[in-house]
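As you look at this complex, bear in mind that one protein chain is not there, while each of the others sits in place.
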Amino acid sequence: MKKVGICIYKLCEDLWPITRSITGKGVRETLNIIKRHLPNLDVHEVPTDTTCFDWVIPKEWNINDAYVIDPNGNKIVDFKDSNLHVVSYSVPINQTLSLNELQNNLHSLPKQPDAIPYVTSYYQERWGFCLTDRQRKTLLEGDYQVCIDSELTDGSLTYGELIIHGRSKKEVFLSTYVCHPSMANNELSGPTVTTYLAKWIQSQPRKYTYRIIFIPETIGSICYLSRNLNTMKENIVAGYNISCVGDDDAYSYLPSRAENTISDKIALHVLKHTHPDFVRYSYLDRGSDERQYCSPGVDLPIASIMRTKYGKYKQYHTSLDDLNYISAEGLNGAYEVLQQCLECIEKNEIYRTTTLCEPKMDKRNLRPTLGAGVKLDKNFKYIMDVLVYADGKNDLLTIAEKLNVPMWSLFNNIEMLLREKLIKKM
Amino acid sequence: MKKVGICIYKLCEDLWPITRSITGKGVRETLNIIKRHLPNLDVHEVPTDTTCFDWVIPKEWNINDAYVIDPNGNKIVDFKDSNLHVVSYSVPINQTLSLNELQNNLHSLPKQPDAIPYVTSYYQERWGFCLTDRQRKTLLEGDYQVCIDSELTDGSLTYGELIIHGRSKKEVFLSTYVCHPSMANNELSGPTVTTYLAKWIQSQPRKYTYRIIFIPETIGSICYLSRNLNTMKENIVAGYNISCVGDDDAYSYLPSRAENTISDKIALHVLKHTHPDFVRYSYLDRGSDERQYCSPGVDLPIASIMRTKYGKYKQYHTSLDDLNYISAEGLNGAYEVLQQCLECIEKNEIYRTTTLCEPKMDKRNLRPTLGAGVKLDKNFKYIMDVLVYADGKNDLLTIAEKLNVPMWSLFNNIEMLLREKLIKKM
Partner (left out) sequence: MKKVGICIYKLCEDLWPITRSITGKGVRETLNIIKRHLPNLDVHEVPTDTTCFDWVIPKEWNINDAYVIDPNGNKIVDFKDSNLHVVSYSVPINQTLSLNELQNNLHSLPKQPDAIPYVTSYYQERWGFCLTDRQRKTLLEGDYQVCIDSELTDGSLTYGELIIHGRSKKEVFLSTYVCHPSMANNELSGPTVTTYLAKWIQSQPRKYTYRIIFIPETIGSICYLSRNLNTMKENIVAGYNISCVGDDDAYSYLPSRAENTISDKIALHVLKHTHPDFVRYSYLDRGSDERQYCSPGVDLPIASIMRTKYGKYKQYHTSLDDLNYISAEGLNGAYEVLQQCLECIEKNEIYRTTTLCEPKMDKRNLRPTLGAGVKLDKNFKYIMDVLVYADGKNDLLTIAEKLNVPMWSLFNNIEMLLREKLIKKM
């Protein structure tokens, strides 16, 4: 197993216990742990009531404890056991209720009797508990004591932003979210894989500047866009939303709204050559922050590469999406595909030959001087094919697609041709 | 059965007995009956010898009586029985002939022995009789008395024109023909369905101005174009030639010459969603007035929607294309498809969202405030999809095609989004 996958999995374990929501201490604690890996991460706070396009930053929510005590005095639902037990953004309550009254505020999944569902009510004040349907069926008639020790106060929305400068002002954008409580594939895989991608990017020479953000989903991307739209529209040339990148079951691609941006073409190229059985979704299947990044008038070239897509695995948005559902191998696979995509974006230059007609390759010791019926070396054929299509118009991706080979199989040839001054970068 | 289909069929019965040709009293009588339904119909007369591009308006033809009396003194062919018995535009004759001489002027169909064929000779002076091949085979040797009481005189070509003004000067164009004698699908279905479409258009609020014409085929459309070309080229945005819209057997589509006008796209969209087994013809199969409307330099966006296409049913251009071949249901089906097309053309606007990023739908009570694993309402999904593609570039047809739903399934959503000021018309 790859060492990076193990490290990513370890970071998932570190972040697992934290109670995150779209605001509050959980987000800050999560970002602090990530900052240990990425010291240059900037943490921003946006105050409650700030307007972001059609939205407004809500009150900040924090929770200390929550439980339900049954008629027999047993604590049957306890936030300390699972932070999914409380509806996110529940208002405080401390009250005794009949079973009937309690039922109106309970959430369970009859079709998945052993799963605690993940439920939120960010923008409507209410309270509620989530539990397994199996447990719910055992509840006795009588009076229940319910307590939620939470607070909704003016505060702020918190997000992390890391700018890694490159030679160019043009940017590659990576976005992931940190707003779900203890769930693994649809939460922790995203920020942890992104953290390790950022570490790798920092260690590499690079052409592009990288804009990498850790935000609460939806309100966070809307908020971030409302503060950075012009810069982003001016500079971003490619990017990915990173979510659900931890399981072993599949590789998935979801296009940008425009469907044919360089991010899309590179994602398809990499997946085709590395995991040809990947699942191809339509933009109609969208569901994460690409909804904002690709919205009309925003129009950023952001696609998504996932393992099993949100909503497409039964553990999704329940307590079953836990650390057993993801794996070091699963995380590592997504990490490598995204790495490959970023490398291809970096190296997708346009080249042009420096001479008219074929260059004389034998005088550079690049082909045998004896012309016989023997087949030419396969790589020599690729070299000549690159030269033929290096016309100052085709980018390297287009050339690789014409040759039906992975872009990375041409990197050495490109370096050699540059060294020999047979091509030049446009 | 739909009431409109019954009314259209009734109008076919009213028009059935009239002897029409490309000029003459039959056309005027037909237009007079239509004018009872469409009082604003203007009837135009274009004098004999008027030049229309490469053509000239011919003499006006009228006929009172025609018959053949056999050697035994029996009137065996009588225009009063069927106006198909006389070749249209036959010159007058009153003569006694041998059977051999007569045969040169007889027309029948050996392969359809019970059908009287429909034969014309508009531009070459001759005379002739049409009869069933079965009857022709019984003719005895001997002298025949033939009489055609017709006249070819300087007169005019007659056509009807109805302009229904809309909010815009831009026009939708409908053309149908009134030049065939007593035949049902390939004649009466066209003007009768068009009459009822015109009545419906007049009753509706509308964006476009409608130009609706009832003309003799070929010479009529050429004549009309020669008098109205500039206005038509400037204003017409869509339109259909309406012919063969009365039988129950099929739905057919024949493209404009350009093949991808809005008329084509809408026709395909409507037929795909209402009658997916429709027959798709090529422009190479053309045969009616689209030959003129789509000719080089005219280039109007005119497609055809038919039931069974002219030339594709065995009764075509014979006495068997009678009131039994068409039906109220058949007429009603074509009427509804054309109505749907016109409605789609009217509503095919381009919209643009009024906010960047997704609007906040819960504050408008358009989505539940509780975020749980439950599937969102299918129509809510369509609303969000419309918002995603309402980018100021896609028209509603394009959006419906992306969503793979009929345009009309989105009309209510569009109205709601306009009301909520979430989109605006471009």
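Each chain carries a letter (A and B) given by its place in the written order, and its residues are counted from 1.
One rule holds for everything that comes next: a contact is a pair of C-beta atoms (placed from the backbone, for glycine too) under 8 Å apart; a residue touches a chain by one contact, two chains touch by 3 or more.
As the structure is a prediction and not an experimental result, all values here were calculated from the model.
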item	value
Given B:Ser156, B:Ser304 or B:Thr318, the one touching the chain that is not displayed	B:Thr318
Residue of B:Val119, B:Ile163, B:Leu323 or B:Ala372 in touch with the missing chain, whole complex considered	B:Val119
Of B:Val146, B:Val298, B:Met384 or B:Leu397, the one touching the omitted chain in the full complex	B:Val298
Candidate in contact with the missing chain, chosen from B:Trp16, B:Trp55, B:Trp200 or B:Phe411	B:Trp55
On subunit A, residues whose C-beta touches the chain left out of the figure	352-353, 355-360, 362-363, 369-373, 385, 388-392, 402-403
Footprint left on subunit B by the chain that the document does not show	52-55, 87, 107, 109, 117-124, 126, 218, 221-222, 225-226, 229, 257, 283-284, 286, 291-292, 294-299, 316-318
